[in-house]
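Note that this complex is displayed minus one protein chain, with the remaining chains in position.
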Amino acid sequence: MKALILLITATVIAISSTVFADEPVQGGTLNSVIQPEPPGLMLGLVQNGPTQMVAGQIYESLLRYDHDLNPMPSLAKEWSKSKDGLTYTFTLQNDVLWHDGVPFTSADVVFSVDEFLRETHPRLRASLVYVDKITAPDDKTVVFQLKQPFGPFLGMFETGTMPIIPKHIYDGTDYTSNPMNNTPIGTGPFKFSKWERGSYIHLVRNEDYYVDGKPHLDEIYYQVIPDAASRAIAFETGKVDLLPGGSVENFDIPRLIAMDNVCSTNAGWEFFGPHSWMWLNMHEGPMTDKNLRKAVMHAMDREFARDALWNGNGDLAKGPISSVTRFHEADTPDITFNPDKARKYLAASDYDGRTLRLLPLPYGETWQRWAEATRQNLSDIGINVEIMATDVAGWNQKVANWDFDMAFTYLYQYGDPALGVARTFISSNIAKGSPWNNVSGYINEEVDALFAEAAIQADDTKRQELYTRAQNVIVDDVPVAWMLELKFPTIYRCNLKNPVSTAIGVNDGLRDAWLAKK
Amino acid sequence: MSDFWFRYCKNRGAVIGLIILVFVIACAIAAPFAFPRSPWSMVQRPFLPPFEMEGLLLGTDALGRNVLSGLFHGARVSLLVGLVSTIVALTIGIPIGACAGYYGNLVDDFLMRFTEFFQTIPSFALAIVLLAIFQPTLGYVILSIAIVSWPPVARLVRAEVLSLRNREFIEAATLSGQSNLRIIWHQILPNALPPIIVLASLMVATAILLESSLSFLGLSDPNVMSWGYMIGAARTVLRTAWWLSFIPGIAIMLTVLALNLIGEGLNDALNPRLRSLEK
Amino acid sequence: MTLLSVKNLSIALPTGSDRALAIKNLSFTLDRGEVLCIVGESGSGKSMSANALIGLLPEGVTSCEGSINFEEVDLLKLNEDKMQALRGRDISMIFQEPLSALNPLMRIGDQVKEVFEAHNLLTPSERRKRALELLQEVGLPDPIKMIDAYPFQLSGGQRQRVVIAMALALKPKILIADEPTTALDVTTQAQILNLIEELRRKYGMAVLFITHDFGVVADIADRVIVMQSGEVVEAGQANAVLMSPKHAYTRALLDAIPRLSFGEAPPKPTDQIPILSISNLSMTFRSRSSGIFRKARVVKAVIDVSFNLHKGETIGIVGESGSGKSTLGRCLVRLLVPDKGIIKVGGQDISQISGDSLRQHRRRIQMVFQDPFSSLNPRAKINRILTEGLIAYGTDKDTAQAKAHDLLKLVGLDASAMQRFPHEFSGGQRQRIGIARALALNPEVIIADEAVSALDVSIQAQVLDLLADLKDRLNLSMIFISHDLRVAAKVCDRIIVMHAGKMVEFGPTKQVLGTPKTDYTRSLLNAIPGQDFERALAKQHGIKL
Partner (left out) sequence: MPPLWAQRSYTTLQLREHILLAYIAERLVKAAFILIAILVLNFMLIHAAPGDPAAVMAGEAGAADEKFLQDLRIRFGLDQPFTVQLWTYMKGAIQLDLGYSYRQQMPVAELIWERLPATLLLTMTAFVISVILGVVAGVLAAQKQGTWWDTVISTFALLFYATPLFWFALMASLLFSVVLGWLPGFGYETIGGNYTGLRRALDIGTHLILPAMTLGLFFTAVYMRMTRATMLEISRLDFVKTARAKGLRNSVIQRRHVLRNALLPVITLAGLQAGQIVGGAVLTETVFAWPGIGRLMFEAINQRDYNVILGVFFVSAAMVLLFNLITDLLYGVVDPRIRITK
């Protein structure tokens, strides 16, 4: 009898704890890892990966995006688009304060986009070319006038692309040497507290955040641990509870996930849609020959790479546009692993047996192993390959100056082909000096026209037709050898609830995350 | 020469060292025959533990490559780098040391300041920068190691030449009309040889350690399978497959140990004769 | 009464040495206050026996038979602790090399006080007072300053006095002296010998004196033991053994000692132009200051030396170490460049020439060196050593080989030596090869720089005979540099005495050594040990001095 009562009380507690479990618990410290250590935290000046991950909690933009890239309110409460697609009006949240207590107004938005970011944010500057003027009729509304309709315009209001900068701190100062860069001020859920170079970055809760009850966490520590193995050990020994995507080697992921009370998700990268491929140098040299490019494409054993190197975290890329990005077309010409087909194309090509130079990405062991596997795949079908040893600076210089035959890379798609994909394939974007434009030197008028028209097309179904046509043409030309759609799983203790709730994952998701009791 | 062997073999450690070294050299030579396929080829699924599959005695690494074949080919690289970089270091160090020791005052001051300057810079850091500057191919790795390891040779040769220079048989050679260069070449260097040989064997050992440290940090030639590379590549999977970095580490340690033991053996075998000279 | 009695002591050498036993059944006794000398050539085992007494045998060497009884206790049976208690208190010892006998990093005073500390006697302040007295007693100038000095600040003689002070600190019953004066100048040697004699008489301690110099034996020994390769050849009262040696080996040793006697110098034709003429030659060493802020140290080695050497004549240059005789020799062969002065060889001044003319001139003056172990290239065969010079001057290989054969025969070595390495020869044979090499370029003048000082007396005699014979046969003109006046007397026609770089006296041997004009030469002569023994010997053989 006693046993029965015990049983009932136990189940009650269990049920209640799960019920309670859904109610967010206030407080707690989150220990995360950041790798490499960001060069700076002023998101307006520095937009690299680690900075976005940390400064994403400090700064905010007008909108957020869900996993299907639909815009959600952030600093902007509501937003509307005129029928002709030329004017966009945003109404801002009320009683929003900067971390230093100064109230946030539309003037900050105008200053940020029209003055500050236009000078310091090259990627945004490229998209602002469609914008005619930006006005702030009153404190709470901002109006964007476009010269002509621009399909993906609403996709540009993400914290990394358009962080809102405090006008009262930066207006009239020399942005780069402003001392406040070391103590960034934003409107985000967390405030900057301390940065021990080489050790950790400490953020604390923004008490008067405009969404009451948020954020739930008291403080976040981003620990700097340079060695991949040490990062894995830190997670195992409980010193760290959150491993953002890409911070541990792929070999460790299965082991870490298998641990008890550990969860993982591949979500949170839809906005970026990391897409990896191999540049093929079509400017001069052997890769100008289409048959050789086809041979290389078919020689790539991408299943082995996905399973052995990336432990299944990734999908085979079908073409230039990633499956998580809008207007993706799955049915494109065949580029699957087929050594015999590859040897046929090789025989058809005028490849004279000379050694091709392969440039790996210098971002850790997985990329180095991938280069070695690729070299082996190509030598199996008869193409001699030599890996060029390089470091980050060397890679930048060689890719920017077309000093390679094949070169690994991966780029973000920013949710829309016009923002992230066009820059790689339109012939107007061929220029030495930058590793992010049309590095292969691919020239195809039809593709240029298709991309240009699709960008200014307001109707989505029309855009889909144009992009499908473009994808088929590009895949047939094989200007680059597509590899994988990369998945960077976020690994965390299960009692850290809801860390990834938006399309850019932990970059701005920690606002809604909370810690249940272990 | 027979008494040289007799004295050498009296030092048990030296004999063990010699056996190990001969074994490593045999592996290096046998590598292309025992493992014709390149060590880079992926033969099996990754992380196969040692002794589990017949034909793959030490299992496979993170990419499914044969670890044993990597060891054999790695031996070839390590010995090659060790030997050639020592020879290059000797060809830089000996002339500088000999001239500094023989000609003295001004020449000596200048050369010694130059050597001291090179010794002040932390040698490993200098090797890292040199490799960052030159494209890290095998040739540059060897050159960098040689550049950081010649100062001790210069100092040793200078000390030997200084002590030999005021020996009476050198003065007699001067009196018998021989030119300075002839004297250095025929009289001084042959007598300075034993300590140089001993130091050379230790330098090969240090060069192998340096090469493995450099490739561990990823600063070595990526197209070359070396022991250091194997440890570096296996570092990230230390937790899941610790043996992948353990085995090459042991290989390095044994080879370096062997060279050190041989160095001591040479020291005993070559020096007594010289010591009797100074009695 | 006997203090110490050694009964058929044998000491085994480690396997692989040149003979099985360092000492074979050695027996002798030592009485209170007596001076017993053990004399013999190098390798005779005399030092080994001294070390055995105090239990300081080198590694691997063990006394395997016999006994050493000291005050009814067999020292060989004592364990290390008892032996330590004995050392320094009852038996103490002084050694041959004063320069390395003291710890370079400790002050003199501390090293002397250590003796008391070892046997925990006296309080620290008493020890300092006692140490001062001892330093005074052994005749060191200004002990107050000396006690805080470091060994490198003292001369060889002074350091030996410190070692003696340490040995006498606890007034031991026996003092063992293992060739304490061999490394010293003859004048310093005389002072040290007198000091030891004086202290022996004052404390009545027994002295076991090891030496290879019969002169020393004659001066200080009560009894003497002659040893040859580990065995006692003769023993007895000093005068008896010296004046009428019974054993052939002793007799040979005594005959080999160069006498201070000298024959009539054959008159030299003075009209001939001298083969070598030196006029006011000076040489100063400026030690390169090793820092910007410190001034260089200047040492005037040779000051204003002038003399002429005629064909077939031998001039001796004698003096103590530091008198500049070697520097002068090196200037003559132009191993050093003199500051000023003229060196004329066959009429041509070679003091400042250089480059090829110097090289051409080199063959006209050659040198015989002092240390047999350092004067031959250990890595070269004898044939290459002898022919290198000739080949350097362009003689073809075969004639050079033939010349080498003749030279070997000339110096009394068989032709088979050509293919052997220097380390396969004895000290004497190497010196002969050195002489052969010097003659290879048939020079006009030979400079012998302490050519025989490193050899044992018997071998010394043979080499000196060879030199005399070569002088007559080849009508050689020679400059003979030596610190030993007796050796110089035997070989030289005229003698220069040098002191602190200056020529103190110059003249025929008979006049300089027989009736010296300057006090310095006289003090040198008086310092030579065994003067009265020699006079007695001369009386016995009826040679007029």
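Should a chain be cited, it is by its letter among A, B and C, assigned in written order, with residues numbered from 1 in that chain.
Note that in this section contacts are C-beta pairs under 8 Å (C-beta built on N, C-alpha and C of every residue); 3 or more make two chains touch, one makes a residue touch a chain.
Since we're looking at a predicted model, the values are computed, not measured.
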*Chains in view touching the one left out*: A, B, C
*Touching the left-out chain: which of A:H99, A:R123, A:R463 or A:R511?*
A:R123
*Return the single residue from C:G40, C:G66, C:G88 or C:G215 that touches the missing chain.*
C:G88
*With respect to the chain omitted from the figure, which of A:D391, A:E453 or A:D476 is a touching residue?*
A:D391
*Which parts of chain B are in contact with the chain that was left out?*
13, 113, 116-117, 119-125, 128-130, 132-133, 135, 205, 209, 212-213, 216-217, 228, 231, 235, 238-239, 242, 245-246, 249, 252-254, 256-257, 260-261
*Which parts of chain C are in contact with the chain that was left out?*
54, 56, 80, 84-89, 92-93, 95, 97, 100-106, 114-115, 118-119, 145, 149-150, 152-155, 158, 163, 166-167, 290-294, 299, 322
*Kindly note down the residues of chain A that lie in touch with the hidden chain.*
29, 31, 36, 39-40, 46-48, 122-123, 125-126, 176, 181-182, 197-200, 221, 223-227, 230, 233-234, 236-237, 239, 362, 391-394, 396-397, 400, 412, 423, 431, 433-436
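By our rule, only the chains that are shown with their structure count from here on.
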_Rounded Å distance between chain B and chain C, as computed from the means of their C-alpha atoms_ = 47
*Which parts of chain A, given as residue numbers and ranges, touch two or more other chains?*
none
*Which bits of chain B are touching chain C when the two form their complex?*
105, 167-169, 171-178, 182, 186-187, 190-191, 273-274, 276-279
*Which positions of chain B touch chain A when the two form their complex?*
40-42, 45-46, 62-64, 132, 135-137, 218, 220-223, 233, 235-240
*asked:* Please output the residues of chain A touching chain B within their complex, sorted ascending.
replied: 227-229, 232-233, 236, 249, 251-252, 255, 304, 308-309, 360, 364-365, 368-369, 371-373, 375-376, 386-389, 391
